[in-house]
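The next block holds one structure in the form of structure tokens; read it before the comments.
Entry: subunit A
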Amino acid sequence: MTRLASAPDLAALREMLTARHEPGRPSIAICGGTGCRAKGSEEVAGAFAEKLARLGLSAQVTLSSTGCHGFCERGPVVVLRPQGVFYQSVRVGDVPEIVSETLLANRLVERLLYTDPVSGRRVAFEHDVPFYRRQHRVVLDLNGLIDPTSILDYVARGGYAALARALCELTPEQVIAEVTAAGLRGRGGAGFPTGQKWRLCREASGHPKYIVCNADEGDPGAYMDRSLMEGNPHRVLEGMIIGAYAIGASRGFVYIRNEYPLAVRHVAHAIEQARAYGLLGDDILGTGFGFSIEVRLGGGAFVCGEETALMASIEGRPGEPRPRPPFPAQSGLWGKPTNINNVETWANVPLIVTRGAAWFKGLGSEASGGTKIFSLVGKVNNTGLVEVPIGTPLGEIIFDIGGGIRGGKALKAAQLGVPSGGCIPSEHLNVPVDYDTLKSLGAIMGSGGLVVCDEDTCMVDLARFFLRFTQEESCGKCLPCRIGTRAMLETLERICTGRGREGDIEYLEELGGEIKRSALCGLGQTAPNPVLTSIRYFRSEYEAHIRDRRCPAGVCEALVRAPCQNACPAEMDVPGYVSLVGEGRFEEALALMLETNPFPSVCGRVCNHPCEAKCRRAQLDEPVAIRQLKRFVAGQGLRRPIASAPGRDGPRVAIIGAGPAGLTCAFFLARLGYRPTVFEKLPVAGGMLAVGIPEYRLPKAVLREEIEHIAALGVEIRTNTPIGDGIRPADLLQEGYRALFVATGAHQSRRLAIPGEGLRGVVPATDLLRAVSLGEPLPAVAGARVAVIGGGNAAVDAARTALRLGAREVTLLYRRSRADMPALPEEIEAALAEGVVIQELASPVAIIGGNGIVHGIECQRMRPGPFDRTGRRQPVPDPEVRFTLATDLVIAAIGQAPDLSPLLTDLGVERRPDGTIEADADGRTSVPGVFAGGDAVTGPATVIEAIAAGRRAAIAIHRYLQGDGASLWEPVRPAPAAFDPEAEPVPYGRCRAEELPAVERCRGFAEVEASLGAEAAQREARRCLRCDFRDRG
Partner candidate 1 sequence: MSTPTPGTSITVFLNGRPIQTVEGRTILQVAREHGVHIPTLCFHEGLAPYGACRLCMVEIVRGQSRQLVASCTHPCVDGLVVLTDTPAVQRSRRITAELLLATARHVPAIRELAAQLGAGEPRFTLPEDACILCGLCVRACAEIVGVRAISLVNRGAEKRVSPPFRIASNDCIRCGTCVLVCPTGALTLADIAGPPTTRHRSESQYEAPACQLCGQAWNDLPTGTGRSQQAVQAQTGSGAR
Partner candidate 2 sequence: MSGPIGVFICSCGGRLSPPLNVEALANEVARWSGVAVVRRLTYGCSPDGLAAIRNAIASMDLERVLVAGCTPRTLAPRLRAACREAGLDGNLFHMVDIREGCAWVHGSDTYAASEKALDIIRAGIAAVCARQPYVPTSADVVPRALVIGGGLAGLTAALALAEAGVPVTLVERQACLGGGAGEKVAARATAVRDCEHIEVLTRHEVTAVTGGIGRYAVRLAVRSKGGPALVREVGAIIVATGACSTPVQEAQLDGGAPAAANRLSPQPDAGVIAYLLRLRQDADGFFVAERRRLRPENVAETGIYVCGAAHGTATPREAELEALSVAYRALRHLRAGRVISQAPVASVTPERCTGCGTCVTHCPAAAITLHPGEALLGVARVDALRCQACGGCAAACPAGAIDLYRASSPELFAAIEAVLASGTASKEPRILVLGCEWSGHAAAELAGARRLPYPPQTRLIAIPCSARVSAMLLLWAFHCGADGVLVAACPPGECHHGQGNRRALERVSTLQQQLRGAGFDPRRLRLEWLSPDDAQGFVARVRDFTDLVCALGPAPLRAGLPSEASLVLASEGV
């Protein structure tokens, strides 16, 4: 081993190493990072060595254990070069096959290849894996390429060239100027400009000066520093030596937490090597500059990542922060000027010196240059280390690199800089991830931990989780952090366990704000961030916990009996009736359903079943078929008249609109002893159920029967009775109706607002569906080419109806991609099976016609653009591509709005800008005695939401008329079904109901789906895991 006495020595060594390098020499790189080691990469490496030795190939093939590749989730990772074949999750048993197939025969082992979760395609090469393809790896470039324990590997790839350049060609001032010009900012979290920090330390008086590498990486889930130290320790050292030269420091420390044994080993080894080669110690490269580095181990206190606490720890004192100023640059270790940077910051320095400030600055955003490594974890398909230029939009990191959300769920928020960053909701996916933007959103970059949360994440619970971490890690020195965070945590605990109080949110905001302003160190100053940002963006979720004692995401155990029940807007006792079905107690199951929902038959057919989306059985195989079970029970003809309500002479209540909301309200009011009268404009009752949902999904007879049961309770339903000009709503109140419930729905189709809309042959979907339902005259559909515009359920219903009416061809035009269609997935599948053609990413721009008749429709091809407020890709026009679709009939289904004028003008009820009624969750409007619910309040929504609104309004009307303490009806509570906590879940999968074959369906309006049989239903019901027994089991 030769000591390098000068820069030319180093260059000569590199030349020698490169000369020895044979391009095309086969090599096998096995990841030796901590993640892959934990999954057995050392055994895999051993197996390779053994296999190669047995075949006598050891001399021809380079076998190396490299640093972390970053894709730890898929470990152990093996890369075969020169081809660059990428194998993931490699086990010892796979080794012989890899050697015989790929190494010797140049064939791929398919099953070990990475499968893209978005496209479903297998990817052979490392650079084609989407996780890597969209990254920009400059700091992590050599991770996975070189052997971290070999300084020669590093030197061969250009290592220490930056040091030679800095020492021999640049003055310290020039180095600082270069780093300043590059716009490098501290990667540890606070983002202070590195060049400026160095200059302050250089200019500070005092001697000696120290530099410190902060490798006390304590953020939960973040491991980029560990990965750098494990995978490429020399780059960190090189950065430190350059920094020491620039600052004029003679001694340096690497403060590593003791929980990183491999990093400690690699760094210590690298220091030894660098010293042996004369790159550390006295007279480095013959320049006269001397510098030494020592490793100091941290004991695992999170707060020791704070620089003043870290210095105290190095000095041998308790790791408590102290106030700044004085800053470390003025008075640091042992009172001397000290410069502290984070591992990643140091690792960036050699890049700047070799490639230049301009290159570095060009990588990043305006205010900060370079890249940032994120540790991407959470509910995302690809987790691992991700290096991207600073300023990359958050959405790209999550969707393009992370491969989107697991299980096709929706993104809710991203938590940056865990644990003390803030959450960023899906509406901000477009924001460039840089220091200043994040700050303006209330978050911080932090050290780069990025946790992705899906719709099943409770933001209150998440904030509590992070706060508990910081609270436990508080050093306890300053009062706001020690007691304040505890006060916040206990308040959150209360909220999460259903003991929240009015004013809690305001208390958290007030306290959190003061802690941020007054805490002593960064830990306390940032600890409230998760709480404050989640309040800022998800306040309603807090309110739901406090006011409704409800956890919308179904996470907080104390507030959630079972996830399915929690997910149901009507709070139906799902585990209750499912288990009763399992025991064959069908009549009791039906009675239990009717406690919350008078439309079990309807919901058993057309409900969008949010319960099934949350069903925990899905984690084993598939969710329980809850909707099918409901339909089965409701279809058994077991419905009995409800036991008579206390007298039938209570006050009269007027209900406007006989849709699901209105009828449900009437049903429960009748059970409470009122005499409700339902006024309906149309000739039939049922609202959208009657005139919006086609017969093949919901037979009219079924609907009629459920409405008759409601009427039988004493509800008067007056069809063909519009309220407005004739009977004024105000008149109703004077006629003895004590309260008014407005549930007029949203029947008005939105306009397309494109040229040609006025042509004959352009029909709103609602009009078409209503005409079919009521047997009114129809436009000529038979034999026509039909284009349906829109992607919701109404669009799909219209398309399938058109097919059944004999359309020659039906094309559905949707401006976003198919995955973004709001219609139920099973409806889309059914439509496709029946022959509907879906043109995704197509936006109509004009309807072409002649003689007043539609001939075609001109479309603009779209492509996914930036992320919009809902977290979906916003479609942007692809200006090059337009096409025209020949069509005879255009059905517009791009949304509906309530049509309330002139109904409510004289009541004086306040409305929102979109035309819906301003009402609270219980239906109270701005006018006492006037309640509202259903689509008229929410805009077009689901049946079950309308039912829930009707029930809540009935209770609110009862309380309005009887006082807050008024008791409700006597509820039916069947004896609970038996539950054996010891029993294993039944092993079989989900039952499927019979469906008509697609060809047959299109011939008419016969119901597509059949009901389950009794035996199948009972069998299916027993699949329930009985989450409601969590506490007792």
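Quick note on the criterion: a residue touches a chain if its C-beta (ideal position, glycine included) is under 8 Å from a C-beta of that chain, and two chains touch if they have at least 3 such contacts; residues count from 1.
Selection rule, in plain terms: all candidates are chains of the complex that A comes from, given by their letters.
All values reported here derive from a predicted model rather than from experimental measurement.
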Among 1 or 2, touch partner of subunit A in the complex: 1
Subunit A residues within the candidate 1 interface of the complex: 200, 203-205, 301, 303, 318, 322-323, 325-327, 329-330, 471-480, 482-484, 486-487, 490-491, 503, 507, 510-511, 514, 517-520
